[in-house]
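Missing here is one protein chain; the remaining ones are kept as they sit in the complex.
Order of writing sets the chain letters: A, B, C and D. Residues in each chain are counted from 1.
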């Protein structure tokens, strides 16, 4: 449940812009990593406080990666330093919000959700926010994770075009990592559906049904992040801010294509799941039908002849058939006839 | 029912602008609280009649909070004092209306529904309307409630930015309280769904089904308030009235985000509920299947051997088997064989 | 059926503008009432033919109310007199059409459906059309009804603002009556649903199911009138004709709000009905399940012991147990053991 | 099937504009009728080849009605004569296409489907295309039918306004016939649904289910023609071609209203059908429930007493009850008690 409905109740009655961390505390400490780079060099530093973030050299781009959101003092310090509106800061520390994009003039705020498989192999998601400024990008994660390591690597090694491009390209590169990470999750769910499907057509059990249910809930989680993701990327692509350069537009369009693909895949998986439930119900009623047929067959054959046997088990004094010589043989004959007739009837109605 | 379909039948045939209170009378008396404030001071007074509302000092903003809508004379007096169109007054006292926004030039009318849990812990809703003027906000509630207490507190204490801002910011602050109050309701429903889900997968009873039904109806109530809420806030955000200032726009956008989140959560909960009904039906047919299997197993094993026993209970004079020495043993053997064969058949069809 | 699909087949092959009455003939005679009024006076006359409609005095507004549409000669005479396009006349006499608005320059044509409960307390609807001209409104009803009596009363008594306003306000007042009459119908359906719901959760019978079905069909009738009603009112509100004055716009917006509310309520009722069918099906499968459990319990307990009894009812000569002293007691013991074991098994599987 | 999915496979690999007849050959010969008319006179001729189509007199309008589409040579000749693009000719002879409108500058191409009841009283449809030029209309039908006879009659007799109007009015008149012919089909389906409904609530059989299925497929056929029909007429109404005159616009709007009405009716019928299936399923589970109750009642009453009877049919030597004087009476008493208790239990659970 807690993964589907956000807990915000604790904040009622607070004034707007109250920077209160909402959600689980997932990290021990807040860690701030500053990477400053230009076309020729890159420099990475872990700083202890916001004040240590140096003024970037002329022409350099700074990427400030904040991991851990529970210490609102740190977030507020960043807000003061980079002149960010309190409502935006509020959005950053509320980890239950919906993905969105806000163009605030001097900077663009982007909130997304990163989807991953947790230790129990279940679909989980965490909030990742970005502030894109003229020459800087600040990324906020709930705790230390390694999704952005490849980007870091590329900046440090100078591979790829990141170092030659403007700050919005860095935002693209980070968003691209988040979007790309949806695919393994979708694949895992796809595989689970495949396994479930074989179980369903083979020998469905109660466990199958509850797996189906679990998958449906995971699809709800995915849908909740995947659908607004498309809007976020679309807003960025169409954005007419001076912060977004024409040359990066094709890259955002590429991310947009992937976001659409994720939405499509999500819908396809949901379609498949709902189809599977139909199939399950049908095959259940099929089985009941089959069992009923057997039961009816057995009852229909044995009830009449059991009655006949009981009939001649009566202890009436005067029952002439009992004394007949061929009485026993005749009763066996009648029983055989009744059985045969019943079987014929069943075969004619195609129940056998 | 009464909570889902509004009762308006009593008003047929009345001319437009007839100010008739529609809905339950929920308050004893009408209470009018006037709070006048500017950047430096705030002043709260409870007035006995509309005439007592003083002319606000230069530069001050007045918030008039009316609690209780059944006394139409009071509403009409406010209408005359603030020059409000009779149709708007009609909308204020009709407590069954749909949330909406009307830009009437000199003032903006906003009608919303406040959602809360009543004494029976059921979802309930009441109408709250607002009139936003140049330097005043009038709020109309069906009865005395404490939702706006935090705003009142902040004005009196001077905390937050309310006292420094224009009247539309006050409207925002009040709307924000209403929107924020949806979250605990959503959380409560979410928790109930969680509990129900465990019941469903564990040991569903007739009560589970009726809880499911109750939850579905509560979701209908929520949906009826939550969907138009989004429209109301969107209309305010996009509003080009001179009453809405640019600097408050970001706050309304924030409320809008929350309204969308509420709609999203509502839809997610509805999805979950409908999924649960599917699961319930499936698990029911699962159980019927299981029980049928047991019944068929028992019938299929005992019917044939009961027949055999009955057969040799017949009282025919001439039944040679009865006199055989090994007749009894043979019949036991036959019975064992039939039982064994049946069990084998069941196991082969995977019914066991 | 006839209430849901309109009968038009009889008109195939006729040229456009053929004024043929389609639908049931509901009135004996056509009755024409002419009400001429201005701010100071009002005058009502029942005229025998269209020619008797007097030229209105300077500044006066004329409301011509036609009741009964089967006499096409009368309709044609009105058409000639007020210069109305034959296609519009065709629309007026075809009582099976869809609600719509047509701005024809000199006049505006509005077709709506009035919804009411007939003698059998079933939802019924009739067509009401309007022609709005510069200084006149013509209303066409299928037969004499009293929906417009309140408006007539207000004009005659001079209460309300009708006499001070232009002709479009009269159209609004009439439309408002039609819209307001939806509410008692919705309330009646809402109450029926409430009753049905109690039956469903209590002791559903075949009659419950057929009531459910009847309600669904009534909702279809309602939906067919309610949805286009919204379009009609929206078209009037947005209409830029010179016939619609700015000061009446707020009134049409008010009707529009009510139309939306009707649509909302219709959808809510439909949602509830479809939810009830789900609940019905679930509770049915619940009951089958319960009954099956009892049947299986009985069969599972009695079949084995009945077999044992039958077994010792066999008449074999050599059955040593029969002669044992404790044979009888032992067999009772075995039966008790089997029953106990079965009950235990059932309890363990939670079937008891 | 063939009525729902069009067969086009035979055309793969052909260049664009290959004029190949797709569909069944329904007519023996191609028949071309030419009607030339102006305000004062009308002249009808059946021509043997396209070359015989005379140059129309000054001011006259020519209607060329082609019946039979299998002879592509004729179609090509018409194409050359009236300068029509090969792709349009391809569309004319492909009788499996979707209704559409193409404004090609000098002429407008309209493709619709005519819906009728065939000999087996089943819903069938055929393609009818039109080319509207400055002073001519060409209509293409799959075979000779009499749908356009009323229009022909009106032109020849000079009744109605067709002879006074431009060519687009002729197109309207023809389209109107096609649209009007939907109504009897809808009425027939409506009546069938009514009959089916009575069967369903009365005594549903296997045949009822298959009728339901047939109706659903007919609704699919209708929907496939009715939905694009609306688009076709809407496109014509909004069309800004010089071929469409202002004075005919009101007529196309009228057809548009009818097209909407057809769509509405189609949707209503589909809603009713899907509702009927739900009712069918519910009443089925109702019946199963009822039968199960009877079965359980019988089994629950007779199984225990049959056991008791069997119990005292055992042949143990030592069974003291058998020798008791009141043993027989006592056992009857016990049986009566068990039966009474069971009946009580059933009544209490409301199963009786």
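One rule holds for everything that comes next: a residue touches a chain if its C-beta (ideal position, glycine included) is under 8 Å from a C-beta of that chain, and two chains touch if they have at least 3 such contacts.
Model, not experiment: these values are computed from the prediction.
Colleague: Out of A:13, A:79, A:228 or A:313, which touches the unshown chain?
Modeller: Only one listed residue reaches the unshown chain, and that is A:313.
Colleague: Using the document's definition of touch, tell me which of A:162, A:208 or A:225 contacts the absent chain.
Modeller: A:162
Colleague: Contacts of chain D with the missing chain: which residues?
Modeller: 1, 4-9, 11-17, 85, 87, 90-91, 97-98, 100, 102, 104, 203, 206, 209-210, 212-213, 216-217, 220, 224, 277, 280-281, 284-285, 287-288, 291-292, 294-295, 298-299, 302-303, 305-306, 309-310, 312-315, 319, 321-323, 325, 327-328, 331
Colleague: Using the touch rule from the top, list residues of chain A that touch the missing partner.
Modeller: Here the touching residues of chain A are 149-150, 154, 159-162, 172-173, 176-177, 180-181, 183-184, 186-187, 190-191, 193-194, 201, 250-251, 253-254, 257, 260-261, 264-265, 268-269, 271-272, 275, 278-279, 281-283, 285-286, 288-289, 292-293, 295-296, 299-300, 303-304, 306-307, 310-311, 313-319, 350-351.
Heads up, the rule we're going with is that only the chains that are shown with their structure count from here on.
Colleague: Tell me which chains count as touching both chain B and chain C.
Modeller: none
Colleague: Determine the groups of chains connected by touching when chain C is not counted.
Modeller: Without chain C, and with every other chain where it sits, the touching chains cluster as A, B | D.
Colleague: Taking shared residue numbers divided by all residue numbers at the interface, is the value for chain A and chain B over half (same) or under half (different)?
Modeller: Chain A and chain B contact each other through largely non-matching residue numbers.
Colleague: Centroid from C-alpha atoms only, then distance chain A to chain D, rounded to Å. What do you get?
Modeller: Centre separation, chain A to chain D: 41 Å.
Colleague: Provide the C-alpha centroid distance between chain A and chain B, rounded to the nearest whole angstrom.
Modeller: About 25 Å, centre to centre.
Colleague: Check each residue of chain B and list the ones that touch at least two other chains.
Modeller: 281, 285, 288, 292, 295, 299, 303, 306, 310, 313-315, 319
Colleague: Viewed as a graph of touching chains, is the assembly arranged as a line, ring, star, complete set, or other?
Modeller: Chain contacts: open path, no cycle.
Colleague: How do the chains pair up in terms of touching? List each pair.
Modeller: Chain pairs that touch: A-B, B-C, C-D.
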